[in-house]
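As you look at this complex, bear in mind that one protein chain is not there, while each of the others sits in place.
Then we have chain A:
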Amino acid sequence: MQLPPALHARLAGAPGSAEPLPVERDPAARTAPFRFAPRPVRFPREHDFFEEGDVQRHLYLQDVLMQVGGAPERPRVPEFTCQVAGCCQVFDALEDYEHHYHTLHRNVCSFCKRAFPSGHLLDTHILEWHDSLFQILAERQDMYQCLVEGCTEKFRTSRDRKEHLVMRHLYPADFRFDKPRKSRGPVMPGAAEQVLAEALGDDGVPSEGDAMEVCSEHVEPPPVPAGERRAYSHRIPSTICFGQGASRGFKRAKKRNKHQ
């Protein structure tokens, strides 16, 4: 229905709404056989009243309502290189660069150069890995915060936290963004580690371990035969975690030493 301008103005807050007219009911009004009584109506969600709207909604979702589609060309730009020190990835589309930047360079730990998918995980990492005060406090109280946003539980050890993540939040046992900090050096391959290492190995992590140190354009070391690779994987500390910072050069040598 069309809206008189007066109504619009009134409901949008214009002053001077009139006093309501006096209400004066005659009891004869609701006597049989007449039965009208004003009442607000509530429809439960499955009511037929909403059928038309629901159908329109689903047509919309299925994109039938709007015959749209067909986009202009993806904007291509002259090739450019990522400007972050040590990264020489090349791009010809801005959106690709945006994702690359956010994935690898945005939430990077300045201590160990690991990259994280969110500021939240980065903060947690810095706290738990690089904050000595944290370590001291952790000896006396529950400091390991649950990783799920909104959950305020804290735990004594990262192992307890992991168990909570699995049992309470149904997280996978090998959730990548929750690696316990271990002392440097070769890791004793336990059964769990073996599975983990294999999982990492399946990703080609050994090569990505090196990719951490060099820009990703470099050719990764040639794939090693399966048996050897497994041995190699065992030597990667289980502290390897998602993403790696992109710093190059002499760190590679350091990393190699760690592996021996």
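Note that contacts are C-beta pairs under 8 Å (C-beta built on N, C-alpha and C of every residue); 3 or more make two chains touch, one makes a residue touch a chain; residues count from 1.
Just so it is clear, contacts and distances are computed from a predicted model.
Hidden from the displayed complex is a chain whose UniProt protein name, among "Tectonin beta-propeller repeat-containing protein 1", "NUBP2 factor", "AP complex subunit sigma" or "Transmembrane and coiled-coil domain-containing protein 6 isoform X4", is "Transmembrane and coiled-coil domain-containing protein 6 isoform X4". From the set A:Leu59, A:Val77 or A:Ile136, the residue in touch with the chain omitted from the display is A:Leu59, counting the whole complex.
Although one chain is not displayed, its contacts with chain A can still be listed: residues 1-4, 6-8, 10-12, 17-26, 28-29, 32-46, 49-64, 66-74, 93, 95-96, 98-104, 106-107, 115, 117-121, 148-151, 168-172, 175-177, 199, 202-204, 207-208, 211-212, 216-217, 219-220, 222-223, 242-244.
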